[in-house]
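For this view, one protein chain was removed and the others were kept in their places.
Naming follows writing order (A, B and C), and every chain is counted from residue 1.
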Amino acid sequence: MEVLLFGISKELMGQQVLSLPVDSKIANVLELKRWILNQYPEMGNLNSFAIAVDQEYADDETPVSGNQEIALIPPVSGG
Amino acid sequence: MEVLLFGISKELMGQQVLSLPVDSKIANVLELKRWILNQYPEMGNLNSFAIAVDQEYADDETPVSGNQEIALIPPVSGG
Amino acid sequence: MKKITLVDQINLNEVYSWLQDPAAGGINLFIGNVRNHAQGKAVVKLEFEGYKPMALREMEKLAAAAMEKWPIKKLLMVHALGSKQIGEPVVVIGTATAHRKDAFEASRFLIDELKNKVPIWKKEYFADQTVWVNAHP
Partner (left out) sequence: MKKITLVDQINLNEVYSWLQDPAAGGINLFIGNVRNHAQGKAVVKLEFEGYKPMALREMEKLAAAAMEKWPIKKLLMVHALGSKQIGEPVVVIGTATAHRKDAFEASRFLIDELKNKVPIWKKEYFADQTVWVNAHP
């Protein structure tokens, strides 16, 4: 499973795309968020971050798999 | 005393400037409005009209004289 | 800083250039155009007449009131007079502020008050008649 990174997350995590290990067994958005916070504790300093699945904001229960376009959305600041 | 006319008043009264007879003895805005409605009853069909004295909206008690710039302000519709 | 004028024709490029301010994060522009219909009938053209010196004074008063109420970096009010075709801009209100909320509120206040108080009159030309807007009940 891969996760697209943007803005501050890209900088904090030092990569453009986060590749999750095959054995990470992440089934939904909540598990993905926990895995990220565990691996990259500095992400816990952000105001918050969201996960988008197939270009839509996804809630914690949304299932995730390697077939989807998954993105980490740090606090937005357009406009 | 002269009264500047604009918009529909100019058309209804058929002139650019209304000249009041010397003996009209008009002392304030209320008397001026009454004189106008009396001489030009069609002005009573308007929504309303105001009088400006020296380029400021004036209330009924405001004194008027020939030394001032007096104008009849029909309902405005700019913008 | 404020700019208040009555013109024959509105130039929107000039308007925007003038409103630019490095300290302003938001610019709100309201542009009033000649609509092609009124009361369900086709409008052919419009004509605007103004009591110019008093109109400018009233616009200045509204600008001063807005600048007291909101922290405005730049404020512009321009009204066109004379004959206008469909789609032409007839009035532009512009405000530049540090925060967008203020720009929206100030522009809204200015156009609402302009329409209530500034001695300018609009005559609509339909195919079969002309109407001074707002004159009759």
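Following the convention adopted for this analysis, a residue touches a chain if its C-beta (ideal position, glycine included) is under 8 Å from a C-beta of that chain, and two chains touch if they have at least 3 such contacts.
Keep in mind that what you see is a predicted model, and the values were worked out from it rather than measured.
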Missing chain: touched chains present in the view:
A, C
Of C:27, C:76, C:120 or C:135, which residue touches the hidden chain?
C:27
Cross-chain touch to the chain not pictured, restricted to C:59, C:81 or C:103, is C:103
Where the unshown chain meets chain A, residue by residue
4, 6-8, 11, 45-47, 52, 55-57, 71, 73-79
Which chain C residues would touch the chain omitted from the figure, given the whole complex?
12-13, 16, 20-33, 35-37, 86-87, 98, 100, 103-104, 107-108, 111
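Keep this in mind: only the chains that are shown with their structure count from here on.
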Can you tell me which chain lies farthest from chain C, using the average of the Cα atoms as each chain's centre?
A
Averaging only over C-alpha atoms, locate the centres of chain A and chain C and give their separation in whole Å.
48
At what distance in angstrom does the C-alpha mean of chain B lie from that of chain A?
72
Give, as an integer number of Å, the spacing between the C-alpha centres of chain C and chain B.
26
Quick one: which residues in chain A touch 2 or more of the other chains?
none
